[in-house]
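Presenting chain A:
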Amino acid sequence: MAKLTFRTDNCKGCGLCVDVCPKKVLQLAPDKINKRGHHPVEAARPDDCIGCGSCAIMCPDFIIKVER
Partner candidate 1 sequence: MADKVLMKGNEAIAEAAIKAGCRHYFGYPITPQTEVAAYMAKRMPKIGGTFLQAESEIAAINMVYGVASAGLRVMTSSSSPGISLKGEGISYLAGADLPALVVNVQRGGPGLGGIQPSQSDYFQSTRGGGHGDYHMIVLAPSSVQEMAELTVKAFELADKYRMTAMVLADGTMGQMMEPVSLDFDVTPPPEKPWATTGTEMKRKHNIVNSLSLVPEELEKLNIARFERYEQVKQNETRYEEYMMDDAEIAIAAFGIAARVSKNAVNEARKRGVKVGLIRPITLWPFPEAPFKKAAEHVKQIISVELNMGQMIEDVRLASECKVPVTLCNRVGGMIPSPEQVLDAILKASK
Partner candidate 2 sequence: MIVYDKPHALLDVPLHYCPGCLHGVVHKLVAEVIDELGIEGKTIGIAPVGCSVMAYDYFACDMIEAAHGRAPAVATGVKRADPTKVVFTYQGDGDLASIGMAETVHAAARNENITVIFINNAIYGMTGGQMAPTSLVGQVTQTSPYGRDPKLCGYPIRVCELLSELEGPEYLERVTVNSIPHIRAAKKAIKKAFMNQIEGKGFSLIEVVSSCPTNWGMTPQNALKWIEEKMLPYYPLGVYKDRSNGEVKK
């Protein structure tokens, strides 16, 4: 089982992680705004995560921790 943890407050909502995910696990939360004023990333389909780490590798703000 793969596990994703987000430093949500530091997310800038650029969405690069969303695009790079091969399983379309992530989305920018449409109904949430973090303290920086961005729609932060969230795992919309966490069960589909294969723990490849691509999202974390792409994230410029190192907000994603991936465990497997």
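Basis for inclusion: all candidates are chains of the complex that A comes from, given by their letters.
Here is the rule we use: a residue touches a chain if its C-beta (ideal position, glycine included) is under 8 Å from a C-beta of that chain, and two chains touch if they have at least 3 such contacts; residues count from 1.
Bear in mind the structure is a predicted one, so any value in this text is a computation, not a measurement.
Any copy counted, the candidate of 1 or 2 that touches chain A in this complex is 2. Looking at the complex, you find that chain A touches candidate 2 at residues 2, 9-10, 12-16, 19-20, 36, 38, 51-54, 56-62, 64-68.
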